[in-house]
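Pasting a structure here, questions to come.
All protein chains but one are shown at their positions in the complex.
Order of writing sets the chain letters: A, B and C. Residues in each chain are counted from 1.
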C-alpha cells in the first residue's frame, strides 16, 4: 500500500484533532505538517494531550509553503478561511474541508446564512446520498457536511426519496457541546451547560438549515421544507436527531422499515437498528457509524425517525477520512470503525 | 394563618421528596405522617439525605389509619395505587395525587395507554389552563399533571387557543432522568445515561400523549393531533420542550408574541422571556417557574415555541403545592419561588 | 423587622448571582443597586436568567456613588478590586467581600500566593470556627472564606482542635466548575470538563492552601502542615473534600465521632451525618448546609473525614448572607436553608 502524506490545518481544534485521532489509526497514512493559527509554535501535546504519539509535533503556521508537498490536505479552520488556501493548492492535491465554505450550492443561501461571498461548491462529502459515492471517488476537492446535516439527512433521506412523507419535515436535534468548537464562549462554559438543556438558533435561522434543505430537496422534485431546531444538552459528543413528517397516504410502519432497510442494507456505516431498538449517541461514540430507527405514529399520521451520530467522528473527522479513502481509491472504511465506545 | 397538617404517601420517592422539600419552606404547613411501601420503618434521613430537618422521621406504612387526621394528603405513589386510598379518605380531606390515575377524562384512553381500569377523573392540577384555576379553588381532589404534559401544554396552549396554528402539533421534549423515578432500572444507570442522548416511547405510544392531547383539545373545537417524542439527556432535573405546528394564514412572529404575552402576563409562574432569549432548564431548576419563548419560522411556515420546566418542581411537587394552596384558599405562591438555582 | 438595603457589586458573576438568589428569599432585605464592570448598562435578565424578579434591573457601574446609601454592600469582584472600594465606604456600612483580598492574616503569604500588596485582614466569615461568631456579630467588614477552605476547615477543625491527629493534614477536594467563575477560559469549556476529571494547582501552590493552613493552625499551638490538591470534576456546583491525617496515639473511631458531635451539635449549618452515611454534594446543593462524616482507618492509623458543601451557597453567597445576618444582629439563618435540592 502506498503511503499517503496528509497535512492537517487547524490541528489544535476539535475537528482537526478528530481527523488526527483517526489518521493515527489509518494503516496507509503518514501524518505530515500540522498547522495552527494563533497556536503556531506550540507543541501539540499541550493542546491535544490525548494524541500522545503526536505530542512533540510543533504547530506550524497555516501557510501554503507548509501545506505544500502533501497528497492530502485536511482543513479544520473557521469558515471563511478555506477558500483562499484551497484556491492556491495544486489541483491534484486532495483538499478536504471540514468547514462550511464549499457545502452549499446556492450562493444566495450562503450569503443569507453565513454572510460574505460564496467561496464555491465542492463535491459534498456524504457518500451515502444516492449517486454521491461516485462523485467522491477520485475527487480532489471535498466539502465535509455539517454535523447536524449529516445525521438529519441520513435519518430522513430514505423516507423523502421514496415519497413516504409530505415534503415538509421537522427536525429537533439534541447535541453535545463539542460541535460548537474550542473557542471559549461564555455560554459554552461547563457551568453553563452542565445540568442544562437549551434551544438555540430557533426559527429557521441556524446555518445548517439550508444544508439539510439542499440535501433532502436533491432527492425529489421540488423543495423540501425543513423546520430545524438544535438543542444543547450536557454532553461533549453526540447528536440525536428526532425527525418527523406527515405521512403520504397509505404508508405503514412495515413499509417504512422496508424502505430504510433497502436504503441502508449495503451501507457500511449507516445502520437501521432492529425493530424496537432506538438509537443512542453513546452507542456510536468515537465511531463512524450512524444508528437509525423509523416508525409511524398512526394517530398523528406522521413518520418519526431518529438518528444518532458522533458529531466529531462521522459528523466531521470520520467523514473526512471516509471521503479521503474514496478520493484516493482506498477501501472506504480504512482507519474507521463501526464500534462505539460505551458505556 | 391556620396550620395545615399534610401527610405525604410515597415519601421516599422523587415526587414525595420534592413535595416535602417545598413543604419544609411553606409558612403554614405542618408536616404530618410520611409513608413508604417497602421503605416503611426506615429513617427518612437515609433515603432523602437532603431533607435534613426530617432526617429522624420514620416512614410508616401507606395505610388509611396512618393517613387519617390530616387536612391534606399528597400521594406520590406508583400509578394504580392512588384510587383505593383516595376512595377511602373523607371527602373533606384535600387529596392531591402526583400520579397519573385521575388525570385523563377518557376511560378508553386510560385503558389504551396504562392498562387496567380507569380510576376516574379529578380536577386537573394546571391552574394556568383557561378556567382551571376556579375549578381548583376549594377542590378536595386534585390530579397533578404529568411533567411532560405540563410544559408541553403551557408552551403550546396560547397558540392553539388563539388559532395561530393548525391543530396538529409536534413536541420533542428532552428530559433529565429524575422523571423516570427512583426505581433501579438498568437503562437509568448513570453509566447508561451520562454522555448519552436517546429517544424512547417513540411513535405516539408514550403515556403522556393522551394527556397533552386532552389539554390542547380542550382549548378548541375538535381534536388537536399530537406527535410527542420524549428524549433522555444527561442531567437529573429539567425538561426542555420544543413544540411546533403549521401556522394558520397570516400569523406573524409579532402576533405570536402578542398572544403569548396576553396569555401569561398575569400568571405568577409562567414567563414569556424577552424577545431573543430562549429558555434553559437551568434557569428554572428547583423553582416553580416555566420559561417560554415563541417565534415563527417564516420559511417553513411553522410556529416554534420552546418551554423549560423543572420536572420535579413545577412538573410535579411544585404543582402539588400550588394546587394545595388554591384548594385551601391560600396565596397561590406560598412556599413557591420563581427563582431558579444556577449555575 | 427593619428593612436592610443591600447593594451587590459584581451582580453578573456567579458569586454575586448566588448572593442575589438568597437575598431574594430574605424576609428583611431590600435589594438596592446592582453593579457590574464590563456589564454595566445591561439588563440582569440577560445575564442571570434564573433571577426572574430582578430581570429588569439594569447593572450600574461599580462606583462609590452607586454603592452609597446602602446598609450593606456585598462585593463579588475579581480579587484585587475590593480594597479600594472598601476603603472608601463609610465605616458603619457593612461591607462583605466574597473575594480573597482580606482573608489572609499574613502579608507575606498574600504576596507569595496572590501577588500584589496585601490589602489587609478583615474578620473571617466562618462563624463555626471557635470564637469566630462573636467577632462577626456587629462587624462592619467581613471577608467571606474561599470555598475550598470552608469545607476543608469545617471537615478537619474538630479533629485538629482536639488533638486527635498529628498537625499534618492531606486534603483532596473534588469540585464542580462554578468555583472557577464565569470567565470564559478554554479549560473550563463544557467540552473540556464533561466526562473528565483532572487535578490542578498541585504541590501546595493553590491559593487556598495558606487559608486552610491559617484556619487550622489557629486552632492549636504551632503550625498545621497542609497538603491540598483540588480536582475538577464534571458538575457545576459542589465540593467534596476528603481529608486525612495520622492519628495521635489511642484515638478510636468512637472518640472521633464524639469529638465531632460535640463540635457541631449546636451548629445550625454543619451536620455530622449518622454513623455509616457519607456526605454527597447533591444533598447540600443550593443549601447553606455542610455535611460531614469521620472515621478511623485502623490499619493505616489515619483519621479520615469527608465534607460536602455547595461552593456557591455556603461556600460563597450563603456564607455572605449568614455573616450579614450576624453583622446586623438578625437571626443567623434568615433567608438560608439546610434543605438541599435533590436529585
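Going forward, contacts are C-beta pairs under 8 Å (C-beta built on N, C-alpha and C of every residue); 3 or more make two chains touch, one makes a residue touch a chain.
Worth saying up front: this structure is predicted, and the values here are computed from it rather than measured.
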Q | Hidden-chain contact residue, picked from the options B:101, B:128, B:192 or B:332 | A | B:192
(Q) In the whole complex, not just what's shown, which of A:25, A:41 or A:69 touches the removed chain? (A) A:25
Q: Consider the whole complex, including the chain that is not shown, and state which of C:86, C:235, C:259 or C:289 touches that chain.
A: C:235
Q.
Using the touch definition from the top, which of C:119, C:290 or C:306 touches the missing chain?
A. C:306
Q.
Residue by residue, what part of chain C touches the chain that was omitted?
A. 168, 170, 172, 174, 176, 191-192, 194-200, 202-204, 209, 225-227, 229, 231, 233-240, 242, 244, 253, 278-282, 285, 293, 295-302, 304, 306, 308, 343
Q: Go through chain A and note every residue touching the omitted chain.
A: 14, 17, 21, 24-25, 43, 45-46, 48-53, 55, 178, 194-195, 236-237, 271, 273-274, 277, 280, 282-287, 289, 291, 312, 337-343
Q | Residues belonging to chain B that touch the chain removed from view | A | 14, 176-178, 180, 182, 184-186, 188-195, 234-236
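Criterion: only the chains that are shown with their structure count from here on.
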Q) Residue numbers at the chain A-chain B interface: does the shared fraction exceed half, giving same, or fall under half, giving different? A) same
Q: Mind checking the centre-to-centre distance between chain A and chain B? Centres are C-alpha means, answer in whole Å.
A: 37
Q.
Between chain A and chain C, what distance separates the C-alpha centroids? Give it in angstrom.
A. 44
(Q) Going by the contact rule already set, what residues in chain A reach two or more other chains? (A) 176, 191-192, 194-195, 234-236
